[in-house]
Structures are given as C-alpha cells and as structure tokens.
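Excluded from the complex is one protein chain; the other protein chains are retained at their positions.
Entry: chain A
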Amino acid sequence: MTDQAYNFAYLDEQTKRMIRRAILKGVAVPGYQVPFASREMPMPYGWGTGGVQVTAACLTPEDTLKVIDQGADDTTNAVSIRKFFQRTAQVATTEATSEATVIQTRHRIPEAPLTKDQILVYQVPIPEPLRFLEPRETETRKMHSLEEYGLMHVKLYEDIARHGAIATSYAYPVKVEGRYVMDPSPIPKFDNPKLSNSPALQLFGAGREQRIYALPPFTHVVSLDFDDHPFEPSKAPHDCDLCGAGESYLDEVITDDQGGRMFVCSDTDFCRTRREEGHVGRLGEPQFSSKKIANSFEGICAPEEAAE
C-alpha cells in the first residue's frame, strides 16, 4: 500500500470529526474526562495512541509539529511519532519549541513559554486521578459528578504519614477552575505551575482508556495540598552541567561506574538553545552558534565528550 492510500494524518475524516467533538466538549468543561471511541493505531497502547489521535484531529497541512518524550526530541517515542506524521500528513516538523504550532508531549511541558498560537497535546496513560484509590469506574464517575474529592486528600495524607512530606512527584493531582480534579498525566510536579494560566490550548488524550480532556487557554489550575504542607514544585538541586541553567528540570545521567554523574536539562531544545547563546555549564564546552555543531553535540547521551 502506498502512503497515498492513507487519509491526511492517518485517521479518516469521520473519526477526526468524532475526536474533535470530544475535544470541543472537553474545552467547554475544563478538566472533565470526555469518553471517545478510541481507534486502534499502528503502535501499541502505552506509546501515545491517545495523544496521536488528538494530534491527528488537530493537524492542518500548514502546521509545524514538534514531538517530545521526557523533554527530549531524539528519543524513540518522539522520533517514531514525528516520523509517523511526516509520512501520513507531510507536515513540517521542528525541534524548536518556539517554531512549533502543535507539540505532542510525553511527561514534560517545554521550558520555553508557550504562546496562544500553540496546542500542547499530552499522552495520558491513566486519566482517572482517583483510580488507584477507588477501582470502580461507576463510583469514580459519581465522585466527579458530585464533587466528592476527599479521597484525593487521603492519598496525600498517606504520603505525609509515611514519608514526612508529600512524596507524589509526578502525576500530581490538580483542581481545575475550582471544580474537577484532574490527572495532569505523568509530568513532574515541577511542571504543574505551568499548567495554570497558560496561553496555549492544552489537550489530553488517553487511547487505551478512551478519554479526552482539556485545559482551555488561561485556565486556573491549582495543585492539591494541605494548609500545613503546601504544594512545592521540586527539581534536583543542581544547575545543568551542559548549559548552566539553574531553573530548568534536570535529568540525572550516570557517566561511569565510579559514582560519576551529571545533571542535564531534560528539555533538549531548551538546553541547546542556551548553549548556542554561549551559556556553559560545569562540564560543558563553549559552543559556536553553527547549528550543525550544536546538533552533533546534542545528545545528553554523549557525556564523555562533554566531560573531557
């Protein structure tokens, strides 16, 4: 079969129409999980089938797509989804956050501020924030509809009782516009403040669980907490070893078996941009702005060169 045998962006128009209706409903009721008829996609569940369907329904031929996985543009999940849309939709792709109009993401929100012309699409494994506390779907739906969210705080209570602090560090539950409690997908809680009042449209797609939910631009989003244990976004207490950034979310990379390690920005585009601007971290080398050189150094996966 040739590529022309596929409709634009893989899904047929009726499916995209159905997904767009779910998205519109999600935008109209921020934080509410809208059921939709999720399709089988040519990739396994858990690889972003929900996000891919939402992206497919949002894409137009003029769009520029960026796909990130844990902040990185060059990891398997990101590369395969980017290639998928290059082939089936022939859209332009980019690694620069500022140039993209649609960004599909897994587990991160880009460091660079988003704009009103961008759509951020999240891949969601388990959309129901109450799932691990209340296994019955009928019951969780009732709890959402009647706004009975005491149970969510039981989870946070348990964290403090066992660990002395709220130990939930990703998929940290939030309350949207004072109404629905929502799972922000497994982003680190460092990213939670960026959910609130974002100028970009944020869409969440869960393929296996068949749910879509959304945060329209400038939605008020609050992370749940206790009065005497307030919410704190956390990150490793270091600066990036390549670009020296002190305010970005960091990955820890083990460099040898002697206890050597380095901390690097998890957002590769943010890190590269900073290095091109001349910022240098503890283990970094000065970069010269030619994009080619930057690209060859790009991977955080090449720490030996950087360490020398």
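One rule holds for everything that comes next: contacts are C-beta pairs under 8 Å (C-beta built on N, C-alpha and C of every residue); 3 or more make two chains touch, one makes a residue touch a chain; residues count from 1.
Note that contacts and distances are computed from a predicted model.
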item	value
Per UniProt, the name of the complex member that is left out, chosen from "Cytochrome bd ubiquinol oxidase subunit II", "Fe-only nitrogenase subunit beta", "Arsenic metallochaperone ArsD family protein" or "Phosphonate C-P lyase system protein PhnK"	"Phosphonate C-P lyase system protein PhnK"
Touch criterion as defined above, residue of A:21, A:39, A:153 or A:282 at the omitted chain	A:153
Among A:40, A:228 or A:257, residue touching the chain not depicted	A:228
Chain A residues that touch the omitted chain in the full complex	133, 146, 148, 150-151, 153-154, 157-158, 160-162, 226-229
